[in-house]
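A single protein chain has been removed from this complex, and every other one stays in its place.
Coming up: chain A.
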Amino acid sequence: ISRNTMPGTSLEGIHPTYIYKVVLLGSTSVGKSSLAYRYVKNDFKESLPTVGCSFFTQTLNLEAATIKFEIWDTAGQEKYHSVCHLYYRGAHAALLVYDITNKETLNRAKLWLRDLEKEFLPDEIVIGLVGNKTDLAAEREVATEEGKEFARTKGLLFMETSAKSNHQVNDIFMAIAQELLQREREKTSIPSPHGWSTVNLGESGVRTRCC
């Protein structure tokens, strides 16, 4: 856990730095790598199939804090499922990505959610549902409402994106960042039974299972 934490650098406690691990999960070829690539490099190119996991970093300088995202971009093929299991351990946020032109991929995203629910308590992880490939609107199989409704019932962030045409890619990561920051603030205002959460403003890695 220690590598996910970092005390605030400048003006301790006033402008802290948080390191967050974000894991991208979803079926093969829904655009996980492309989303990460668009977000980090602001570019689009055809990605090679991911075997295992690939990694990206992105730093966000916000008014309230500096956020360093460590993005874990996992392999999509179902056969790699047991391997990906290794990768979401200790994640602060997860993006469940599906392809709006392929209904089956939304079902897979729902399965991923079930896995995450087994591993994490609701306050331990921020989860976003992402319907990618809005540039292929003509081939759409999943209505926006369907994704939105599912996300609402499960309390997930939701956005439809296009890594190709750069639609709402920054927005979903920004929404994740804001939600994580909000949770940091809540954590510090409600003292945990351990009585240390107020002290550890800068230590995002410390998560308690109590509240």
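Here is the rule we use: contacts are C-beta pairs under 8 Å (C-beta built on N, C-alpha and C of every residue); 3 or more make two chains touch, one makes a residue touch a chain; residues count from 1.
Following the convention adopted for this analysis, contacts and distances are computed from a predicted model.
J.: Would you kindly match the missing chain to its UniProt protein name, picking from "Proteasome subunit beta", "Tetratricopeptide repeat protein 29", "Complex I assembly factor ACAD9, mitochondrial" or "TBC14 protein"?
T.: Not shown, but named in UniProt as "TBC14 protein".
J.: Decide which residue listed in A:28, A:66 or A:188 touches the omitted chain of the complex.
T.: The single option touching the absent chain is A:28.
J.: Tell me which stretches of chain A touch the chain missing from the display.
T.: These residues touch the chain not displayed: 2-3, 28-29, 46-57, 70, 75-83, 86.
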